[in-house]
Each structure stands twice: as C-alpha cells, then as structure tokens.
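Omission of a single protein chain aside, the complex is shown with its protein chains in their original locations.
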C-alpha cells in the first residue's frame, strides 16, 4: 500500500505500552531521535508491534507544526 | 513556551518553499531523516524560517500513525 | 504496507481536481456514497490517481465525528 | 446546524462500545461499508447513540488520506 | 444537527478572506478573543459567511493543545 501522507519515516519500535484501549508506541527514527505514537491497542496488536519491529511513522505534513526557541 | 504535544523534535530547516497561502518546510531531524511540514506562509515568515534555521518539529502523538511492510 | 488507521475503505476514484498545491479527490465508497479527500497535488500525481483508479480512503477513527439531526 | 466539514455521510449506528472515557462507534454507510469513530463517552451518551440510531459520520476532507495497493 | 465535537463556541464572523481554494475566517468568541479557521472556499460560500454572521467555532477536544510560558 502506498499512501498520500507525505512523511513515511523508517523506524524501529523501541517500546510498546498497552493501555485498556490505546497503545503508546515509541519509534526510533535514528539514534537518539524518537517519536511517540498513540494508536488503538487493537491496531498495535493487529500490526504485531513489539520491541525491535521494523515499522514506519506515518505523519501528514499538515499535522507537523514548526516552532523556534 | 512549553506545549502538551508529546513530540518536540530538534531539527534544522533544510528548505522553505513559499506558496501563495501555505509554505512547505523541510526539516532535517538527523542526517538523512527529514520531515515535511505544511504551515501557513504567514507563520513561516513570522517565525523567520530559512535554510539553516534551528527549529523544532512539533507533532501530537495522536497524529502519528504506525505502518509495517 | 499495513497501517494503524482503523478505517481503510475500498473505493474508486470518481474525480481528481488538481489545484496549484493541493488536489481534491472524490472517492466513491458505494453507489451514491462519496467521500472527498484533500491531499497534496504531489501525492495525487505520485499515486497516479485518475478517474476509475481503485484506491482506499484511509481515515483515523479519532478523525471521524458523529452527528445526529 | 450546518458545518464546514466537507463530508457528512448518512449512516446507521451498528454498535457502540463504551470505554471509561471514550466510546467506539461503528457506523454503517451502506451495506458492508462501515466506518469506526472514536468519540468521548460523554458525547456518545449526550447524542443518545445506540444500535439502529440514524446518524452522520462527519469528516474533514483534509483528514481523508488516499492509498493505493 | 448536534455533533460529537466537544467545543461548539458561539461567535461572530469578523472577517472572511477568500483565497483560490481556501478561506480564512476570523471568529470573535468574546471581545478581544479571536480564533482563526481555515476552511474551503466552497464551505465558506455554502455557509454564507460574511462579516457579522453569527456562527460557531467547532473544535474537537483532542485538537486543542495546552501550553504554558
């Protein structure tokens, strides 16, 4: 599947924390560069996410804000 | 300012493409790891974004999806 | 690719309207049931979307609101 | 009320699953075409959603992504 | 129509700036408290928005971030 979201970043799952409904998934994009995703627990299980899994962080460009100090 | 969005990733502006209303901002998170943001042209100008500017990519964790091959 | 977004709905592209930066894509989910997507023109072209193309509408469940009369 | 979101799709509530804070609402847009919404439990109760209720799935066009195989 | 979005704030349209595709709508929630919406030009016209129109700003609670100084 190929998707219209502009950002599809290769990553490795560093941690999956399962809640009652949602799961918090920490993805490592590069050494020391991590992004946290909150997805449904059902999706996390259906995708078979676990520490070490190769995955992509998929983010629409309009969902990325920019800030400066 | 400190914000509730979980992901505040240090980056360097690699390119700013100004359109009529929006601006496309390419941020480098690490060598070879880039994320594209679409923000308003007004915001890009107000933040003074230009190639080489230090900036943050700010992304809510619920806006990060996870995919696998 | 398999993604964490809960809604991946089979559809047929009914119309693609290209703007300067964005594209409006009308997807038919079932006879008479249409959903409109706004994606970047670049994505529309990269995916090769045109009238009649088989495609999926991908929507996060937290982006679906519910209303009643 | 008339809203700026482009997609207001007639549907029938197929299932409501109440969690502690959120509710998962499955809406049938056409026979075999379902979309899942996650809204707050409070909203689900306030709207009186239950199996068989007529409702609308309301989705902004910029929240619809497009994918191909 | 009654919607699941938690925030439906009474307001008055202060300004509508029509672009080629989108419209920027400035809504006054209270004296001196304004919120800017970007919607499609088509929606702005279909809703008949103009300076002085009574309207609502509709915002999902998960789209509201919180920041401190």
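Going by the order they are written in, the chains are A, B, C, D and E; count residues from 1 in each one.
Assume a contact is a pair of C-beta atoms (placed from the backbone, for glycine too) under 8 Å apart; a residue touches a chain by one contact, two chains touch by 3 or more.
Treat the numbers as computed from the prediction; the structure is a model and nothing was measured.
Undergrad: What chains on display are touched by the one that is not shown?
TA: Contacts of the unshown chain, counting the full complex: A, B, D, E.
Undergrad: Just checking the interface: what residues of subunit D touch the absent partner chain?
TA: Touching the missing chain: residues 1-5, 20-21, 40, 60, 62.
Undergrad: Since one chain has been left out of the picture, which residues of subunit B touch it in the full complex?
TA: Residues of subunit B in touch with the missing chain: 1-6, 37, 39-40, 42-44, 46-47, 56, 58, 61.
Undergrad: List the subunit E residues touching the unshown chain?
TA: Spelled out for subunit E, the touching residues are 1, 3, 5-9, 24-25, 27, 29-33, 35-39, 43-44, 47-49, 53-69.
Definition applied: only the chains that are shown with their structure count from here on.
Undergrad: Where the contacts of subunit A and subunit B overlap, which chains show up?
TA: Both-contact set = C.
Undergrad: Pick out whichever of the two, A-D or A-C, is joined by more C-beta pairs in contact.
TA: So, comparing the two chain pairs, more contacts are at A-C.
Undergrad: Can you work out the whole-Å distance between the CA centroids of subunit B and subunit E?
TA: It comes to 24 Å between the two C-alpha centres.
Undergrad: Could you give the separation in Å between the centres of subunit C and subunit D, each centre being the mean of its C-alpha atoms?
TA: 17
Undergrad: Among the residues of subunit D, which ones contact at least 2 other chains?
TA: 1, 3, 5-6, 24, 37-39, 43-44, 47, 56, 58, 61-62, 65-69
Undergrad: Please list, in label order, each pair of chains that touches.
TA: The list of touching pairs comes to A-B, A-C, A-D, B-C, B-E, C-D, C-E, D-E.
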